[in-house]
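Yeah, one chain of the complex is gone here, protein chain that is, but the others are all in their spots.
Moving on to chain A:
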Amino acid sequence: MIYDPPKPVIKIRNLVKSFGPFTALSGISLDINPSEVVCIIGPSGSGKSTLLRCTAFLEEYTSGEVEIEGRLLGYRKTPAGMVRESERNIDTARRNVGMVFQHFNLWPHMTVLDNVTLGPRLTKGVPAAEVSEKGRIALAKVGLADFTDRYPSRLSGGQQQRVAIARALAMEPHVILFDEPTSALDPQLVGEVLDVMKQLANEGITMVVVTHEMGFAAQVANRVVFMDRGQVVEQGSPDKLFNEPESPRLQEFLDTWRQRNLLFRSEPQQLVAAC
C-alpha cells in the first residue's frame, strides 16, 4: 500500500517579509495539515503576527511562497517572475481562510447577527433566510444565541471576540487563523474565548493560533512552533517543546515565562522578596 500523506491546507516556503531595512521574516517554511491545531509562540517582535498576516495576504510578502490548498496566494508565477494577483483572485484564493484578530475588528454599526452574516450574504449567493439560519447556528456555537440583535459596543470583550469567531465560522472556512485572540482581553474573560477555541479544535477545525497562552498551547495544540527573530527556531509536540526544549533561545523564553508566572502566583511577601 502506498502511503498518501495529507495535503497541507497551508504550505509556506522560504517566506521573507521586509519592512524597509527591517527583516520581519527571514525564510519561514511551514506546513499546516488538515485538522491540525498549530500554536505559534515566541517573544514580541519575533514575527508571529507578521507570519499570520502574510498567510492571509493582509501583508504582501517580499519573497517565498504561500499556498492555500495548492493555490499560490497573492502572486502568479510568470516567466518574468512573480506578478501580483488581482484583488479578485486574491479573494478567491483565500476564500477558505478565516481570521480572528487581536482587537476583534467587529463592525460597530451592525448588529451581532449582521456582523456574522454580512460575508456569506454578499459573497456566497445563498438565500437570505439560509444565511440568517447559519449565522444563528454559528452564534449558538460560541454561546451567544441570545445576542443576535445587540450591537458590539454593548458586549464585553470576551463576547465580542466570540462574535468574531462566529463571523469567521459563518464563512465555513477550511482553516482559521487566530492572531493573539486573547491578548486584548481582561484576564477573567480569556477563559470563555479559549473554551470556544478548544471546542473548535475538538471538532477538527484546522487552526493556526498565535498566542501567549502557554497553557492553551500545551493542552490543545498538536504542534507548537517557536519563533524568534523572524525564524522558526524549534517546533514539535507541546510535550516535547515545553518539557525538553533544545534550543537555548526557547529555554530562555520558557524560563522568562515561568519566572513571570511564579511572580504572579506569589504571595505579596514573596513578591517583595523576589524583587
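The rule is simple: a residue touches a chain if its C-beta (ideal position, glycine included) is under 8 Å from a C-beta of that chain, and two chains touch if they have at least 3 such contacts; residues count from 1.
In this text, contacts and distances are computed from a predicted model.
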{"item": "Record-based protein name (UniProt) of the chain missing from this complex, from \"Polar amino acid transport system permease protein\", \"Electron transfer flavoprotein subunit alpha/FixB family protein\", \"DNA-directed DNA polymerase\" or \"Aspartyl/glutamyl-tRNA(Asn/Gln) amidotransferase subunit B\"", "value": "\"Polar amino acid transport system permease protein\""}
{"item": "Among A:10, A:106 or A:131, the residue in touch with the chain that has been omitted", "value": "A:106"}
{"item": "Option touching the unshown chain, where A:32, A:155, A:171 or A:250 are the choices", "value": "A:171"}
{"item": "Touching residue (missing chain; options A:58, A:72, A:218 or A:254)", "value": "A:58"}
{"item": "Contact footprint on chain A, counting only the chain that is left out", "value": "56, 58, 87-88, 91, 94-95, 97-99, 101, 103, 105-109, 118-119, 122-123, 151, 164, 167-168, 171"}
